[in-house]
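Excluded from the complex is one protein chain; the other protein chains are retained at their positions.
This part shows chain A:
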Amino acid sequence: MSNEHIACPRCDALYPALPLKEKQIALCSRCGCKISEAKADSINRTIAIAIAGLLMFVPGISMPMVGATLVGQHAEVSLVDCLVMLLQKDFLIVAMGLFLFTIAIPAIRLVTVLYICLAIKRNQVNQTHRQFFRSYHFLDSWAMLHVFFLGVSVALYKLAEYADIALNVGLAMFVGLLLCSIFTHITLDHHYVWETLEQASDA
């Protein structure tokens, strides 16, 4: 019986579950929240984007993003350098936040999503995939690559006043990583993944 209905995540209004066609979205008529969405070619697109994201991950966080030159001295930083600086100065909580929000959680999300989509594509779903995908939902709002990117922009804008600023390859990689992280979120069809995971274990 419970597969015949869907409930709004925000206000709990109950609706009959109508099958959605590709690219259709179900909205709640009471509070306006999105209930579910049928995404086109979700699994293949997500795999492609997640792989691209993981390829850019290591260069994105470890290659110098920006450089500054002042009175003949040149300095370059990457995301990892920021982390090292915070650790050296004993800002453990800030370093922990930076590490979790911009390195650990985005990495876990990309790996999880790739792992699950590959399993679905190869029809090898088992119990452990549910655990993985549940953690994916938990980490949803804690990835902050986009905020870090805005932080880089603001810092550069401030510095440009008295130093010569140079943009490096690392920044392009980081932006690529950021876009892949956003796109996996857009292309991944949660509803479809959960239905597949459920059917696989019932059978």
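We adopt the following convention: a residue touches a chain if its C-beta (ideal position, glycine included) is under 8 Å from a C-beta of that chain, and two chains touch if they have at least 3 such contacts; residues count from 1.
Operating definition for what follows: contacts and distances are computed from a predicted model.
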item	value
Protein name, per the UniProt record, of whichever chain is missing from view ("Sugar ABC transporter permease", "Carbon-monoxide dehydrogenase small subunit", "Oxidoreductase" or "Paraquat-inducible membrane protein A")	"Paraquat-inducible membrane protein A"
Option from A:Ile25, A:Val58, A:Met85 or A:Val169 whose C-beta touches the chain left out	A:Met85
Residue, one of A:Leu20, A:Ala38, A:Leu159 or A:Leu179, that touches the chain absent here	A:Leu159
Sites on chain A contacted by the missing partner chain, in the whole complex	1-3, 5-7, 9-14, 29-33, 36, 66-68, 70-71, 73, 75-77, 81-86, 89, 91, 93-94, 97-98, 101-102, 127, 130-131, 133-134, 137-138, 141-144, 146-148, 150-152, 154-155, 157-159, 161-163, 190-191, 194, 197-198
